[in-house]
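Yeah, one chain of the complex is gone here, protein chain that is, but the others are all in their spots.
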Amino acid sequence: MIKIENLNRVFQDGSDEVQVLKNIDLEITDGECVILKGISGSGKTTLLSIIAGLDRPSSGKLLVDGEPIAKLPDEHLSAFRAKRIGMVFQHFNLLEHLSVYENVIVPLVSTDISKDEAKQKAEEAMRLANISHKAQMESSRLSGGEKQRVAIARALVADPDLILCDEPTANLDRANSLKFIEIIKHLHDMSKTIIIATHDPLFDALEFDHRVVPMEAGEIISAE
Amino acid sequence: MRSSLFWDFLLLSFVKERKKHIGVIFISVVILFLLDSTLFVSSSIKHSLLGALKAQPDFIVQRVHAGERIDMPLEWADKIMDIHGVSSITPRVYGRYFFEPKHAPVLIMGVDFLDEQSHRALAKLISKTDLKSFLSSDQMIVGDGVMQYLKSHFYSDAYNFLTPKGKFKKVKIAEVLPQSSSLLSNTMIIMPIDLAREVLGMDEETVSDIALNVPNDDEWENISDKISALYYDLRIVSKEEVQKGYENLYNYKGGYFLILFLITLATFALILYQRYSTLYSAERRHIGLLRAMGWKISDLLKFKLYETLIVIIIAFVLAFVLSYGFVFGLGAPLIRQIFLGGGEIVNAAPLVPVVDGSVLSTLFLLYAVPFVAAVLIPVWRISVTDPKEAML
Partner (left out) sequence: MNRGFYLSLMVLIVSVVSVLVYGYRYDSRQIDDSLATVATMVHGVVPALEVAYIEPDAMELFGSSVRANPIYPEMPQINRMGFVYAK
């Protein structure tokens, strides 16, 4: 479970301070699918980054299964990211010089897993993301939709409990966006906790249980 | 994190980013090749000269005026011989001769072939000529370089020396010293001592310096003091000094080498900086991404360290192999001119393959340490920032 209490994030812009998140209170239960909805600048990406341990709050509490993530030392935080989090970025953030398979195993390289086990997990993740047929292709030669699926496979390879997606359909056409939503539904059926930060109206009419958390100017407007 | 997956990923990543590394490897190889070649040539020459030192007399006594050597009376040899402890004395006659005014100097060495050692050595060297006829007529043995020079000036059998007295002295060429001895003999002309005196314009009672041997090492200092006390203007050069001189012949801490090393380091540092800073934003994003995927700071540093070490080792070993082949296979054209180009006669002395391990290790450290620092310090700086900031 994720518990956020009175979370704030302030950025320094020269001598000015910019408050990107204001007094965020949010609870997410295991297996839940939460959509952080808001326009650009609403703070949803920043909130997602903090939950993923990629950024630290200026003040407030963030507990994931009782662990104060923001206060963990680097070694434990890295382990948390490696084993518990699967992140899908807006611009995919693939390593362009590597193949699909090689990109997918990146999160496993930092663990003590064996080569064979890593291969098994990668094949399973690519199958789930429906990108197995392009395993040996260099990722720079993939289409946007395919790159997104590689990013999903990479996010799933370590079998994390928590899947975080930042504007996952921003660079996809409608058809690929719908395909993405199908994968998310499948993951939801697997009882993964999913948090998606998006302003895509396609997420307004999901066909599975989900909760929309609207955000504006760094605040949660109302939580259902 | 030492699983085989890590190593596999490391090698894979290295090979896939080979374009990035090939440029640095190429530049490193060029710089190290020049350095290694220079070191190989100098080590080889040093090794050969030090090896020949067995034949160096224990002391050379010279007369010095205003810092320069001048000829000394032969009778001084008798005085030195009287010193208890001196086992053998050999007066030496030598001098420079210019084949052309201000050009093509050679060293004329007059040898007393009645001396047993010199006689035996002569017999070894002169295989084609009759010893008796060599000693009884005006003949000389010339170094390989001297022979090439004379041939190019249409002298093949003999040469007419112009003596200081204004007369010409025709001397036949008996034999040419082997090229394997060219490090010493390339510009040497060996002739009987009296003939050398005639050519150099020295009278019978004069010698260039005196070589002597003192079998008991413990007596060296004592005898050196006694010799100094004989005449006020003597300089005594011991075998030890000569050895030290050769060991420091190409002092890697001094002058030419220091400049070479510093220029190399500076060039290399500039190139590294330029090379890796242009990749900065892409590299930064990659590091941020790996951190986001759960890589620890230490994982990243290890990854980059091993990647850099692979580049360093490949470049160093490749440069070593190429320069070894260049120096000891091809004879180091151009570079050997730095060490064997001090005169006007070409020296084709063969270079014995010698590798000075200590200098090579120093060179490796001078190359590897700044390189590793240049890569790891920026990587560390990026790694310690929050991944989100790194990925911007």
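As written, the chains take the letters A and B, and residue 1 is the first residue of each chain.
We adopt the following convention: contacts are C-beta pairs under 8 Å (C-beta built on N, C-alpha and C of every residue); 3 or more make two chains touch, one makes a residue touch a chain.
Fair warning: this is a prediction, and the values are worked out from it, not measured in the lab.
J.: In the intact complex, which of the presented chains make contact with the chain not displayed?
T.: Over the full assembly, the chain not pictured touches B.
J.: From the list B:Asp130, B:Glu241 or B:Glu389, pick the residue that touches the absent chain.
T.: B:Glu241
J.: Which listed residue (B:Ser28, B:Thr90, B:Thr308 or B:Ser383) would be found touching the missing chain in the intact complex?
T.: Answering carefully, the residue with contact to the hidden chain is B:Thr90.
J.: Write the list of chain B residues that the hidden chain touches.
T.: Residues 8, 11-12, 14-16, 45, 48-49, 51-57, 60, 62, 67-69, 90, 92, 94-96, 102, 105-107, 109, 111, 117-118, 120-122, 124-125, 143, 145, 177-178, 180-188, 190, 208-209, 211, 235, 237, 241-242, 245-246, 248-251, 253-256, 258-259, 314, 317-318, 320-321, 324-325, 328, 338-343, 345-347, 349-350, 352-355 of chain B touch the chain absent from view.
The rule we apply is simple: only the chains that are shown with their structure count from here on.
J.: If you average the CA atoms of chain A and of chain B, how many Å lie between those two points?
T.: Distance between chain centres, rounded to whole Å: 64 Å.
J.: For chain B, which residues are in contact with chain A within the complex?
T.: 1, 3-6, 8-9, 12-13, 16-17, 285-286, 289-299, 386-389, 391
J.: Which stretch or stretches of chain A touch chain B in the complex?
T.: Interface residues on the chain A side: 49, 52, 54-56, 74-75, 78-83, 85, 87, 93, 95, 97-98, 102, 105-115, 118, 154, 158.
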